[in-house]
Structure formats: C-alpha cells, structure tokens
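Entry: subunit A
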Amino acid sequence: MTPDLVYLATGAGLGALALWRLTTSSDPLRRVLALNVLAVGIAMILLAAAHGPGGADAVPQAFVLTGIVVLVAVTAALLALAETLGPRGD
Partner candidate 1 sequence: MTNLLMVPGLVLIAAGLWFLLIAALGLWQFPDLMSRLHALTKADTAGVALVALGATCLTASLSDAVVLLLCVLLVAVSGATTGHLIARARLKDTET
Partner candidate 2 sequence: MTAVFDILLAIGILGCAAAALAVRERTAAIAAFMVAGLLVALSWVRLGAPDVALAEAAIGAGLTGALLLRSARRLGPVRPRSVGWPVLGSAAILSAALAATLAWAVASSRGISSYQSLVAERLSESGVTNPVTAVLLNFRAWDTLLEIAVLSVALMLVASVGTARIRFDRLGEMMLPCARIVVPLLVLVSGHLLWLGSSDPGGAFQAGAVLAGAGLVLVMSGHVPTAGRAVDIARVVGLSGLAIFVIAASAAQVLTGGFLQFPPDVAKAWIIAIEAGLTLSIAATLVLLFLGLSRHSRS
C-alpha cells in the first residue's frame, strides 16, 4: 500500500460522502459544507495522482492551491446569499 493509493481511496471516499449529502439534504449550509468536502476530495485525488516515485509534481499542486482559494471565494459568496435569504424551510 503506497501512500498514493491510500489517499486516492480517501479522496474518492470524500467525494462519495459529499455527493450523497448533496443529493439528500436541502439545508443550504449543509450543501455548502458538502461541496467543500467534494472539493477537498477532488484535490486529494489530484495530489495522489501527482505523487510519484520522483516526488510530487509541482503543477497539480499549483492547481490545487488555486482551487482552494477559488473555493473559499465561492463559499463566501454562497453564504452571503444564503444569509440574505434567511432560513429556508422545506
């Protein structure tokens, strides 16, 4: 078991958990949380794929860094909209 495989499986697991919650929850905050978990899962998959015997590839690392910053921006926007709407019951 090399670390790439373990963390590849972890990334896929995170993706599965997030998809499951995303499709079964209507709470806006929980959906935002699920999307964040999904993004972490994708980042983990990318980093696991970038990890090879010759060390870690720098370009996918830059992709993931970009992804993290983009995601916090989108999350802030989502939460601002959710707060403007207030609690939504359904």
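What we mean here is this: a contact is a pair of C-beta atoms (placed from the backbone, for glycine too) under 8 Å apart; a residue touches a chain by one contact, two chains touch by 3 or more; residues count from 1.
Keep in mind how these were chosen: all candidates are chains of the complex that A comes from, given by their letters.
It should be emphasised that the depicted structure is a prediction, and the values quoted were computed from it without experimental measurement.
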Inset, instruction - Could you work out which candidate touches subunit A in the complex, given the options 1 or 2? - result: 2
Inset, instruction - Show which residues of subunit A lie in contact with candidate 2 when the two form their complex. - result: 1, 3-21, 23-30, 32-34, 36-37, 40, 43-45, 47-52, 54-66, 68-77, 79-84, 86-87, 89-90
